[in-house]
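Note that this complex is displayed minus one protein chain, with the remaining chains in position.
Here the chain labels run A and B in written order, and each chain numbers its own residues starting at 1.
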Amino acid sequence: MKEFLLHYHYWVVVFLMMTGLYAVVASGNLLKKVVGLNVFQASVFMLYISLGVVDGGAVPILRPEVTVYSNPLPHVLILTAIVVGVATTSLALALVVRIKEAYGTVEEDDIHRRDEAE
Amino acid sequence: MSILEVVSGVLMLAGALFVLTGSVGLLRLPDALTQVHAVGITDTLGVGLIILGLAIRAGPTLLALKLLLILAILVLTTPTTSHAIARAVSRYRSRPWKDGQGRAP
Partner (left out) sequence: MTDLVLAALFVMMIMTALAAIRLTDLFAVVIMFSIYSLLAASMFVVMDAVDVALTEAAVDAGIATILMLATLVLTDRWERPSARLRMVPLAVVCLTGAVLLYGTLDMPIFGDASSPANTHLATYYLTESPGEVGLPNVVTSVLASYRAYDTLGEVAVIFTAGVGVLALLGAARSGRGGAAPMRDNPVPRVIAKIMIPLIILFALYVQLHGDFGPGGGFQAGVIFAAAIILYAIVFGVDAAAQVIPPAGLKVMMTGGVLLFAGTGFVTMALGGAFLDYDVLVRDPLAGQHLGIVLVELGIGITVAAVVISVFLAFAGRRRAR
């Protein structure tokens, strides 16, 4: 039971990941797909940061009175990942705007129908 | 427990109660303008009280000064955003909500 309690944060993170993935796969609206992708990304960040937590550890800013620190490596990786994530999101949103101008809609079914009609 | 801890605890508890009241208002009030009225006022006061409680707990240090600066920015920006939301809502709705109409969507 204690084992499960100490593992439960993985379950929450996987549930959040699957929520975002469901939005990407199942929703027909392009903007909602982008939102789902960002929800997925944020939960992946939480997974990595939770791997770096150390019991009784402090923030990894070196101070003379602290001996145990949390792991700084996942922080560096996730910092990069967050900024790259927003770069891809901005590009995706620009594509959504152009698709709306070209097709008149951002619903995936209508876009497929318009493409097949041509 | 010293008197300072008790005072800060009371302030934080009062702040939390105000935020809770605002949330209840958000759920129960019928129209968007009334909801903005409830949440805008109680959020500023509630979060302000919580910050004051934390600042008292921090003592006369740099941390307390930073917390008071955050309080100043909060008092500046939360009413502004409430005003912006209320103005947008009042422009969007053609007729104001009247008693007995039921909840607006």
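What we mean here is this: a contact is a pair of C-beta atoms (placed from the backbone, for glycine too) under 8 Å apart; a residue touches a chain by one contact, two chains touch by 3 or more.
The model shown is predicted, which means the values in this text are computed figures rather than measured ones.
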item	value
Touching residues on chain A - with respect to the absent chain	3, 6-7, 9-12, 14-23, 25-29, 31-32, 34-36, 38-39, 42-43, 45-46, 49-55, 57-63, 68-76, 78-80, 82-91, 93-98, 100-101, 104-107
Residue numbers in chain B that touch the chain omitted from display	73, 76-77, 80, 83-84, 87
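Everything that follows uses one rule, which is that only the chains that are shown with their structure count from here on.
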item	value
Whole-Å gap between the CA centroids of chain A and chain B	30
